[in-house]
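My questions all concern the structure below.
Only one protein chain is missing from this complex, and each of the others stays in its spot.
Take a look at chain A:
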Amino acid sequence: MEYTILILALPVLSFLLLALAGMKMSHRLAGTIGTLVLGVVAVLSYLTAYQYFSAPRMADGTYATLIPYHITWLPFTETLHIDMGILLDPISVMMLVVISTVSLMVHLYSFGYMKGERGFQRYYAYLSLFTFSMLGLVVATNIFQMYVFWELVGVSSYLLIGFYYTKPEAISASKKAFIVTRFADLGFLIGILIYGYYMGTFTFTPDQQMLMQGGMMLPWALGLMFVGGAGKSAMFPLHIWLPDAMEGPTPVSALIHAATMVVAGVYQVARMFTLYMGYAPETIHIVAYVGAFTAFYAAAVACAQSDIKRVLAFSTISQIGFMMVALGVCTSAHPHEGGLGYMASMFHLFTHAMFKALLFLGAGCIIHAVHSNEMSTMGGLRKYMPITHWTFLIACLAISGIPPFSGFFSKDEILTACFAFSPVIGWVMTVIAGMTSFYMFRLYYCIFWGKENKELHAAHTPHESPLTMTLPLMILAAITCVAGFIPFGHFVSSNGTSYDIHLDWSVAGTSIVVALIAIALATWMYLREDQPVADALQRTFPKLHRAAYKRFYMDELWLFVTKKIIFRCVSAPLAWFDRHVIDQFLNFLAWATNALGEEVQPLQNGRIQTYTLWFLGGIVVLTLMLLLV
């Protein structure tokens, strides 16, 4: 499968072409190049997936791990070397499909959404760069290559969030995203270094001898790597960048901040799964608790946001929390005995990428129609935008876990895995799933039903988006309808063997009932034009509502930590030391040299007789030394 190198090479070539020559192209040409390249990449990814999964399984029932392309980049020792290459195994092939599909949809959609924007070519160049980096991340053959591409997706995310560079909010959001994730990546880097130092290798699959020497340090290495993953995947308390990242163009939010980049942390944990199972089972449970808390926190915040993209952002954080929990509750690598969560997590990653991209793209259509992110400007849009309405509804049903949409199947597997681990976690996650249904339907009713903002809509009648924007919606909606029936366990499972997904109806039934109750509650509260119950609740608990609206003051807390503690107690003394000790020492050196020069300078008075007098004096001294010594 040597052609897989093209999957990486084409986007990077398209990036170079669009970045270097894009300004000379028309918008249409630049967009067409980007989209066509992505189309080819998507076809190649599907071909790869087809070939990979149709190949016969190995004797132990797993798919062979293929490395069709591999170079040793920086050799340090016999075993410790940084390689670049392409690794194909079930999860990387699955990710190739997810990324190229969503990226293709976003490329297509951006044609309509970004039409006439300044920097259209630059936008497509960045999209290509991002796609390249993300594909490189998932096919990484070793942890260091993953880290390199990990930083590249960080950069592309930074560039795309700050795409509207004349908007101060976008600039500060891009800086925030970059700094927070960079800060977390420090943990990732230290983890990699510990891993490399104690194991003597950067590969994902160290041999027995390496594990013998370095197994002791693995929990630390993996834990620190998870810090990086938590930053990228917006886990509490490093989630603060993701809601702000919504300042970027909406298709970018769909691609990067919903479907692909933010699940890199989940992917990373899944990648290291066998090591976690063998050597750091406690560490992976920490992952579960972090994920569960994040899922709950984000769901609570999402219930009180008024900006539709912020609601979706918190919903993303919450759903990534679900994936983390699913990975974290695994207790063995066997899919029937405690390893179900791995498959569930990857399945949810897959289905979530599709329906969340759909939600974001739908939100983009709505924003395109009403020119605002605020829910108050919407309401009653269902009659203006039928396609957006129906596709959005499908995505809402999918994320709520209503059969037969894809989210039901994956979420059910997650809940089954949670109940198998501990009933407490299982019930907590079920409640969070109910909260998910509630805030999603709150969002849905506030946008498409409820009170219409008549004056605004009279001044500017909302309209359905052009076909370039609705077509991706319909495709993604179709995927969302059928993706649940994919026998996902046949392709991906914790130990690679084929696993039949079977629904546990006690869990599935409970989750459906909880979801239906939550939807009914949301219908009762938000369907009508006036919302007496919601208003009354808001009046009864003003502080709680305010706190949830302000995201429980996490941003303020971080500002306090950085400004009041880090800046004042660490940075300020360091700055003082720099200014008064280091700078002063260098100033002293300069001053001393200058002063010495001032002293010596009068000797050079330009009178030849003075010079010769010194010369004579020198000779006399030398003569005396020769005579006396």
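The rule we apply is simple: a residue touches a chain if its C-beta (ideal position, glycine included) is under 8 Å from a C-beta of that chain, and two chains touch if they have at least 3 such contacts; residues count from 1.
Criterion: contacts and distances are computed from a predicted model.
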For the chain that is missing from this picture, which UniProt protein name fits: "Trypsin-like serine protease", "Glutathione import ATP-binding protein GsiA", "NADH-quinone oxidoreductase subunit K" or "Cytochrome c oxidase subunit 1"? "NADH-quinone oxidoreductase subunit K"
Which residue among A:590, A:608 or A:629 touches the omitted chain? A:608
Given A:179, A:536 or A:616, the residue that touches the chain left out of view is A:616
Residues in chain A touching the chain absent from view: 604-609, 612-613, 616
